[in-house]
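Of the protein chains in this complex, one is absent; all others appear in place.
For clarity, chains are labelled A and B in written order, and residue numbers in each chain start from 1.
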Amino acid sequence: MTLDETKAGLDAVEEGPHLSEKSMGSSDGKIADPDGHPSVVALLLRFGDSVSGHRVSAGTQHVVWIDSARNLEVLHWLRDDQDHQYDMISDITAVDYGAGRPIDVVYQLFSTVYKRALRIRCELPLDGLEIDSIVELWSAANWLEREVYDLFGVTFRKHPDLRRILMPHDYEEGHPLRKDFPLRGRFSRAEQTRRALDQSVEHSYIAEEMDLGRDPQQAVPIIGTKDGDG
Amino acid sequence: MSKRTVEFNVGRNPEMGVDGSVVDSPIFPFDMPEPDLGTENMLINIGPQHPATHGVLRLVCELDGETVKRVIPHIGYLHSSFEKLGEYRTWNQIVPLTDRMDYLAPLIYNCVYVMTVEKLMGIEVTERCKVVRVICMEMDRIFSHLLWLGTTAIDVGAFTPFLYAFQERERIYQLHEAFTGARITTSATRVGGMMADLPEGWTNGLQDFLDTFPKTLEEIDRLLTRNQIHIGRSQGIGAISAEDAINSGFTGANLRACGVDYDVRKDQPYYDYETYDFEIPVGQYGDCYDRYLCRMEEMRQSVSLLRQALERLPGGPIDVEDPNISLPSKTDCMSDMESMIHHFKLITEGIPAPEGDCYMPIEGSKGELGMYIVAEEGGTKPVRWRIRPPSLVNLSVLPKLAEEHLVSDLVMINASLDIVLGEIDR
Partner (left out) sequence: MGLRDVLPGGGTSSVTGGMFGDGGPTFLTSKIDWIINWSRRNSLWPMPFGTACCAIEMMASAASNYDLARFGMERMSFSPRQADVLICAGRVPYKLAPVLRRIWDQMPQPKWCVSMGACASSGGVFDVYSMVQGIDTIIPVDVYVPGCPPRPEGLIYGLMMIQEKIREESLSRHFEHRAEDPSSVARPHANDAQVVGLTGPFGNSTQQEELSNKESGATEEPPEELIP
């Protein structure tokens, strides 16, 4: 076996998922039977022009695609309307299908009053990865949106503190969960190791923290690290 | 739904407030104005390598004297990119990743992952498998709560509960090992069943554990519940109201301590949890002490659940009898041509999934644990595998909880949230 063959074999083993020709998972304009779920019926009545798709997944789970420009409005209504009261946001995440397809932002809602779950998805084209933040509705959205921003590069407008959460705040290799991001990162291991260790202590503080407790008269903030002398 | 309130009210002396309502009296009844000394706030860094952060969490605090003015948590120091790695694995190959995510309750993670895949594929597991998984999950709830109990007790200065808790944990380790061969990284589930059936005599081992564990729990209870130091360190610390807790995404014992009886086992039942007889402990004040009481009661309820599950454990096969999902037995594989082909296809290609997405929440040991899977038509690997991490959402409330508390209370609040960094950072 030649080296090239070995390498081709390795690549095949490490091959990630690739899309079949058939379109899937997107809002193809179809509306499945909404009768099973009162909130879907109400959404179609009230926001019919913004609902771009609906399907029933995994037997019982209702998924509604809505216009990404009106996500705040729709979610606000779902949270506050007396007949729905989705007061708990279980999860916010995103899905990248690769192959130039739009990235979906997914909201998992649950109503502790009516014990109902609903999934809302918003499609974002790759050249317009922006959507309104819903932190003002649920404070739980804060870190979840930061995570989506970090891993997918979706910008949340009006988010109070949108910076990377899992990767270092100056990570330069991109957004790891995008399908075009290689599993081992874009830089070589040597470069990654060098970059990781080539940092001063101040580097691990964000600008906001450096300003914390800084008196206008005082030039330098007092920084005590655990490993400080003593 | 049955509702259980916390009965203990040790050390709280209610007084009449201004509007006639009952308020808790402060520990120190002095109300002295603070003299203006011209002090300035201080920035200190805790972690990521610090025993009190329960992992590699890093907290940057702004302090005014000893009072926490603001906390900025930094996470990601254990980011192992499970979700990316999962996209390169077939359905069954992902199972070993799940128990490395939450190493405090590995079997719960094994179970919820395959439950999500099965729901997506429409696979109905056998009755025996359901009960075995309930046993696994309830056992690991105790497993996880015991570690939380031990480490939290250390944080408030009590070392003995740690040793007691680990003694009991060691027995669950042995049960894990007898069942799966590993102490922590169990990888016990497979799509459509379990890795293997319960070994002979395993239920007797579990029964022994259930017979003696409540006694140890009572001993720990006696050490902590009415312990004045523990009460002083936890009552009234890090309290949050029910509305705020729901809005912030609190789940699990943290939410129930605020008085909300939300439990996925009751509200979105799976695996016949509605037919088991158990109660949801609910707190009143939403502080660290109530979280402690809720978890202690949850362990007792888990013992009761385990007893019921052992009683109803049916016989029969543990894997679904579908050659496209479950592996054939080794004997069949070696003697029967068709079984060998199925074996080969399953190992090399994997199980094809239908198109769609599926979100499945269960009640994990730390809160609502959900997995979200997106698959393409006939795909043997997920397009997206997402874990709804309960600890991440619970931890994001820490800055709100810790405000205006002392630094030492910050440690207690952080401990009481029961976080595991492997799952926060994923």
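FYI, a residue touches a chain if its C-beta (ideal position, glycine included) is under 8 Å from a C-beta of that chain, and two chains touch if they have at least 3 such contacts.
Keep in mind that what you see is a predicted model, and the values were worked out from it rather than measured.
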Touch with the omitted chain, as defined above, among B:R169, B:R190 or B:R300: B:R169
Residue numbers in chain A that touch the chain omitted from display: 3, 6-7, 10, 153, 167-168, 172-176, 178, 181-197, 199, 204, 227
Residues from chain B at the interface with the omitted partner, ascending: 48-51, 55-56, 76-81, 84-85, 96-97, 100, 103-104, 147, 150, 162-163, 166-167, 169-170, 173, 183-185, 421-422, 425
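We adopt the following convention: only the chains that are shown with their structure count from here on.
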Centre distance in Å when chain A and chain B are each reduced to the mean of their C-alpha atoms: 23
Interface residues, chain B side, partner chain A - complex: 40-47, 49-50, 60, 62, 69-70, 72, 74-76, 79, 81, 83-85, 87-88, 119-120, 122, 246-249, 260, 262, 267-268, 355-359, 361, 368, 370, 372, 374, 376-379, 381-384, 386, 388, 392-393, 395-397, 400, 425-426
Residue ranges of chain A in contact with chain B within the complex: 14-17, 19-20, 22, 24-25, 55, 57-59, 61, 63, 87-91, 93, 95-97, 106, 108, 110, 112, 115, 117, 119, 138-140, 142-144, 147, 151, 164-168, 176-177, 181, 183, 204-206, 208-209, 212-213, 215, 218, 221-226
